[in-house]
Structure formats: structure tokens, C-alpha cells
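This is the structure I have questions about; it appears just below.
Removed: one protein chain of the complex. Kept in place: all other protein chains.
The letters A and B name the chains in turn, as written, and every chain counts its residues from 1.
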Amino acid sequence: MIVEAAVSFFLVVGSFFLLVGAVGLARLPDFLMRLHAPTKASTLGIGGLLLASLVWFATHGLPGVKELLVTLFMFLTAPVSANLLGKAALHLRLKSRAPLPPPAPGADPDA
Amino acid sequence: MIATALAVSFVFVAIALAITFWRLLRGPDAPDRILALDTLYINAAAIAVLAGIALDTPLYFEAALAIALMGFVGTVALAKFLLRGDVVD
Partner (left out) sequence: MTRLFPYPILSAALFAAWLALARTLEPAHLALAAALATGIPLVARRLFEPPHAIRSPAAAVRLTVVVLYDVIVANLIVARLVLGPMDRLRPAFVTVPLDATHPYAVSLLAAIITTTPGTVSVDVRLAERAILVHALDCADPAGLAAAIKSRYERPLMEIFG
């Protein structure tokens, strides 16, 4: 019973945050603002679903921590791709509601 | 209770997939499309995890893992390409 409640809770919360990430991706007005929604809400969302899966299979004869590994992987990789995409947006001087800062003097995009 | 929660989750993630796909088609710029693709990868992995629970098989989990890995590598390669005009340097 408690297990069922926990799995259901993580499922609904996780998928809700995935939905929030997608809605943000659609609604926010410029690219750098859109970058906020999927990198965080979606990461937390998939984390919730993986937790649900962890609890479900742990109580159905397949204990393991694989899901935690994937959650960790998601949390490690999301900032990296967000940072690269943000840098690319600055590099291309995309339209932005916040005034764009000047490019770094002698900027090396690899730094 | 889990059946209801699963149904709700499937609906949420399906809507998320549809919205993200709309962003992928609409753009307007290359980074937008890459970001949408990255989000599609995450949502596809989520569908795989949900299917694993719904069908009570751990097989789908491996698929979710592979999708997550490929999604990250693809996003990094595409972002690098925008930054340098080249993937490997």
C-alpha cells in the first residue's frame, strides 16, 4: 500500500515536471529563457520517474540501483549540454530579452 | 492506484512530447531545435521507463539508458558544431 502510494506519487510528480519542461520550452519568449525549462524541470521529471521505477522493481523481485545511476547521469550531463547550448546562443548573438553582454575580449569558445 | 497514476503519467509525457515536437519544427533558430531534440530524447527515455513499469519488464530500462546516453552525445556534438563549425577539433 505504501509502496503503491510512493510509486504513484513519483510517477505523477515526475511526469508533471516533464510536462512543465515542455510547456516552458513552448511558451518562454527567447532562447536563453527557453534553455531554463528543459535543463531543470525535465531532469527532475525523469529523476522522479526513475525513482518510481526503482521502488516498483525493488518490490517486484528485481532490487538494484541502476535507476539511481541513470538519474545521476542525467544530473551530471544536463548542465554540460545547457552550458554548451548557452555558449552557442551567445556566439550566434541570438535575440534575447535580457540585454546581451559584450563578447569576452579575445574570447576562445573552447575556454 | 498505480494504474491511474500510470495513465496520468502517459498522458502528461505524451503531451510533453507533442509540445516539444512542435518546438522542434518551429525553431526559430538552430539552438532551439537542438534543445527541443534534447528534450525529446529525455521524454522518449521517460516513455520507455513508464512502459517498463506498465508491462512489468526491466527490458525497457536498458532502452531508456541507451536513449539517455545517445541524447547527451548528440546534443554535445550539435552544440559543438554550432560553436566551431566542426564536431571534432
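In this text, a residue touches a chain if its C-beta (ideal position, glycine included) is under 8 Å from a C-beta of that chain, and two chains touch if they have at least 3 such contacts.
The shown structure was predicted, so the numbers you read here are calculated from the model rather than taken from an experiment.
In terms of the touch definition stated at the top, the absent chain reaches A within the entire complex.
For the options A:Ser8, A:Thr39 or A:Ser53, the residue in contact with the chain missing from this view is A:Thr39. For subunit A, the residues touching the chain absent from view are 17, 20, 23-24, 27-30, 32-33, 35-37, 39-41, 43-44, 62, 64-66, 68-69, 75-76, 78-80, 82-83, 86-87, 89-90, 96-101, 104-107, 111.
FYI, only the chains that are shown with their structure count from here on.
Remark: subunit A and subunit B have CA centroids separated by 10 Å (rounded to whole angstrom). Within the complex formed with subunit A, the residues of subunit B that make contact are 1-2, 4-6, 8-10, 12-13, 15-17, 19-20, 22-23, 29-32, 34-36, 38-39, 42-43, 45-46, 49-50, 52-53, 56, 58, 61, 64-65, 68-69, 72, 75-76, 79-80, 82-84, 89. By the touch criterion stated above, subunit A contacts subunit B in their complex at residues 4-5, 7-9, 11-12, 14-16, 18-19, 21-23, 25-26, 31, 34-35, 38, 42-43, 45-46, 49-50, 52-53, 56-57, 60, 62, 66-67, 70, 73-74, 77, 80-81, 84-85, 87-89, 91-92, 94, 109-110.
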